[in-house]
Structures are given as structure tokens and as C-alpha cells.
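Notes for the one structure printed next.
Here the complex is missing one protein chain, while the rest keep their positions.
So, chain A:
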Amino acid sequence: MLGVARRRLGCGGFSSSMLGQTLERIRLSNSILPRSFASAAKEITVRDALNSALDEEMSADSKVILMGEEVGEYQGAYKISKGLLDKYGPERVIDTPITEAGFTGIGVGAAYYGLRPVIEFMTFNFSLQAIDHIINSAAKSNYMSAGQISVPIVFRGPNGAAAGVGAQHSQCFASWYATCPGLKVLCPYSAEDARGLLKAAIRDPDPVVFLENELMYGESFPVSDEVLDSSFCLPIGKAKIEREGKDVTITAFSKMVGYALKAAEILSKEGISAEVINLRSIRPLDRATINSSVRKTNRLVTVEEGFPQHGVGAEICTSVVEESFEYLDAPVERIAGADVPMPYAANLERMAVPQVEDIVRAAKRTCYRSVPMAATA
């Protein structure tokens, strides 16, 4: 369709804009970057990665405290904070009453004073009771006070759908928090992401919303020695290319990265080479990496688990249309969860969340390998 008429000639067609030049550099540097830490000696679960990151940061800086429901004596609702109460004592690992608004605000107040609180929400659905503090007293304070008061706080917890937990426990809040300037929003996928991004979040002087995924806690990933080093931390605002490809760019975050990688495997057997980008950071969004990848592949599929309207995929699609329109050979595709509250029945739940087949179908559509589906209502 439109894209066919605009197919660019050769690979020298980069625009001379600043973005064009920087994207050129990224393409080159990505190709000589060491591959992901594949030659690893050890495997750790995401849970252990988070636990070790918390442990190391709390031992390195005595101002780091952990607050939340069941983080202490229960060892963490999902055992993420196992062992921390014994190691650091009740003044630094604080079991709170069930008062999200209260203890989140208390954490923000402690951050104003100079502590570095890590506030755990049992799930991010509960953060809705505290969202006033996350947005209004944490995110906006540095701006309202013209830099006098910074809020070095981390809000973390599982986000998105789990298994059969129903509508009120399954929403993904990535796009909600990513709307707000003054917040940083991170979504790890692998154990390496979990460790590096949590350490970066704790060291960061700004409020960070750290969205984990309950179903990923038990998954193991190989990690290199560099990742296990206590000074390891990943940059915020930089995405990672999990798999290089040349036919279609698939962006994903959190659990969907795993699905996208599986989809890429399936696609490669059919001759489509998919490039999978693990976003890692939803705010700031790494537009440069995404755009440079789309300029290479000319096709985009965004994948997310959350509701489609005003989601992360909407922002990525717009960013690509704004900055790389001439490079697109097919309409951008956006895969998201179904536009309904999460149902309980197992088969309905499966239908409400993107599956690998959906990603494969969408990628094929962008490559004109299948009949386009009618847009759903």
C-alpha cells in the first residue's frame, strides 16, 4: 500500500536531521555491542535477582528503607524481601498497616527528608489508593519546588495480569504512570533487567515506578558475572535489543518480551526475521532505539498486556509515525489486552491477554503474508 510506494533506496537514505544522524550511530554501535550475556555460568530467578538487588543496595546505603505490607515478618507477599528483616532490622524493613495512601505518603515524607524509601505495593492495583501521593506529592515536587526538594523514592510491586486473579487484581498501570512527567517508569523482563534496573531505581534521585510481574518471579535466566557484581546497574531510558532482525520490529516489555521472543522463533522458521526490543524503560521511552530499528526493518508491531486505549503501544506507534513515517512499509500494528476488565474464567482470561499466536499473526500482516483481519470493535 502506501509503504510500497515509499520504499527507500538502499540504506543511505537517512535524513540529515539530528535524529537521523544519532540513529545512524545507534545502528552502528548496536552492531558492535557485545551480545547479551549469553555465555553465562549461572542462572537466577527474577525473585532472587530482586532480592539480591535490594539486599545489596540496603547494605551499601543505610538510608535505604523498605516499607509495605508483609515485607518484614512474612518475608514479602511474594518473598521478594526474604531475609531482609533479619538482616536490617525493623527500623529499615517496616511492616505497615493496610493503609496505602498513608504509608505511601509517609514514604514520600521520608524521601523529602533524605531517606531513600522503597515502597512495596502488594500489587500495583492497590497503588490506586495511593496514586495521589505518587503523582502529586512525589512526581511533581521537584518541579513545584524548583529543584529544592527531590524525592528519591521507588514504588515497586507486581503489575499486570497474574493467573485467575480477576478484574481488580489484573490491570497493567504502565501507561497510567508513564503519562506523568516527573516519574520514571521501569519494567524489567529478565533477571538481569530486574537486578540492574532495581539498583538503578534505588540509586536514582527521582521517583521511580518499578513494575514487576508476578508470573515472572519464578522464571530463571542465565546471568553473567558482571550482572552479579554489586555495582552492576543498567541505565534508565535505554531499551535493549533482545534479538536482532531485519524484517519487522516487535517492541514489548515485561512478560510480553518472552512471548515476543517465542513469536520471533516461530516467524524465523517462516522466513521472517523479527527484531525484538525489550523496552525496559517506559518513561523515559527510548524513542531513538525504536525508531532506528523501524528505519531498518520498516515495520512495527507493539505488544503490551494492558488495555489498548491510550496504552504504551499507542505512544510508540505515534512516535514512529511522527519520526519515521517515510520508512514505514506497512501500517503500524498494536497488540494489547482485550478492552474489557479481566475475566476470571481461564479460557476467557487467555483470550483477554495477547498470546504468541497474536504476535505472529500481526507480524505476518505487516509483512503482507496473511489477509488483514478486520479491525475489532
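The rule we apply is simple: a residue touches a chain if its C-beta (ideal position, glycine included) is under 8 Å from a C-beta of that chain, and two chains touch if they have at least 3 such contacts; residues count from 1.
Simple rule for what comes next: contacts and distances are computed from a predicted model.
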item: Absent chain [UniProt protein name; select from "Vacuolar protein sorting-associated protein", "Trafficking protein particle complex subunit", "Aminotransferase, class I/classII" or "Pyruvate dehydrogenase E1 component subunit alpha"]; value: "Pyruvate dehydrogenase E1 component subunit alpha"
item: Touching the absent chain when the full complex is considered, from A:S231, A:Q309 or A:N347; value: A:S231
item: Among A:G182, A:G313 or A:G337, residue touching the chain not depicted; value: A:G182
item: Among A:Y78, A:Y112 or A:F155, the residue in touch with the chain that has been omitted; value: A:Y112
item: Positions on chain A where the hidden chain makes contact; value: 18-19, 22, 25-26, 29, 62-63, 65, 88-89, 91-92, 94, 96-97, 99, 101-115, 117, 132-133, 136-137, 141-152, 181-182, 184, 200-201, 203-206, 231-238, 284, 286-288, 291
